[in-house]
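Submitted below is the structure of interest, expressed as structure tokens.
One chain of protein is taken out of this complex; the other chains stay put.
So, subunit A:
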Amino acid sequence: MSEPLLHLVPRAEAQQSMKDFKSDQEVRWCPGCGDYAVLAAVQGFMPELGLAKENIVFVSGIGCSSRFPYYMNTYGMHSIHGRAPAIATGLATSRRDLSVWVVTGDGDALSIGGNHLIHALRRNVNLKILLFNNRIYGLTKGQYSPTSEVGKITKSTPMGSLDSPFNPVSLALGAEASFVARTVDSDRKHLTEVLRQAADHNGTALVEIYQNCNIFNDGAFEVLKDKDQAKEAVIRLEHGQPIRFGAENEKGVVRDPATGDLQVVTVTPENESRILIHDAHATTPTTAFALSRLADPDTLHQTPIGVFRSVERPVYDTLMADQLETALEQHGKGDLSQLLTGNDTWTVVG
């Protein structure tokens, strides 16, 4: 393990409480919105992180979730649609003493801002990206989003949407992400644990948060939240643990030796030893990707939640800072006069 980059961020001098992270602004999401739960979880987690709050910055794009920074009593920027990862990249790479968080939504991050997201991930900039996925456009009042299921009937698709959705976890893994996790707005404990691991990660951490839009896409994740259904639908990933789920924990994930793909089986004494042990630190993203494909995009059955992948990889900000240091070592501190003069001059005397 390399030095945790969090150590570059000054610590809070005094014990913090959740209240310290609430700004004086009235929260204006619709009553019942899943965003409230995420906000509370983040505000509740921050004191545990224990960083000086003036060294924390939340940067967002456009959309319902992107109002998030206004409600955090930290530094914050509510930017423009899709561009938060780019703006946060400039901030994080120039100020390594800051803990920089990006708050974005499925439209913001995966549609208009898709390019910035994948490039932030491949560079492994030290950003924590919270992607609120409600599978709908909320702020523009209910059009389908890049994560909506095919055939979605919305205002802009009265006969059903035509395009296949993105799976944000698959996308992130394909974009060389070093940390990818999924959690659910209503599961405070799980959400907090994922935030904890994301905050500790060196480099870009992408956290997909399934978030309910109770106005335009209510119940989109009900199958994962309803106690009985969830037992069949949710696969909880825990590093080092066998991947098992079901009401009686009777199901498990095994690798098909013929194709290398993953499949769900009913666990028997014969196949129990073949049940996959989750390894979030696996060098290759292959198994993490296969896990991300288990979920049915329509019904969300067999949806893994938790940390899919968490690996150490060179961090862009660190590499950039290292190059500056190397340049200093090699050439000494820049001398402007010498730079302007160059090697080829002539003198005019009066």
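The criterion applied here is as follows: a residue touches a chain if its C-beta (ideal position, glycine included) is under 8 Å from a C-beta of that chain, and two chains touch if they have at least 3 such contacts; residues count from 1.
Here, contacts and distances are computed from a predicted model.
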Chain excluded from display, named as in UniProt, from "Fe-S cluster assembly ATPase SufC", "2-oxoacid:acceptor oxidoreductase subunit alpha", "Peptide/nickel transport system ATP-binding protein" or "Chemotaxis protein CheA": "2-oxoacid:acceptor oxidoreductase subunit alpha"
Touch criterion as defined above, residue of A:93, A:124 or A:170 at the omitted chain: A:93
Subunit A, residues in touch with the chain not shown (by the definition above): 10, 23, 25, 52-57, 59, 69-70, 72-81, 83, 85-95, 97-98, 115-116, 119, 320, 323-324, 326-328, 330-334, 336-337, 339-342, 344-350
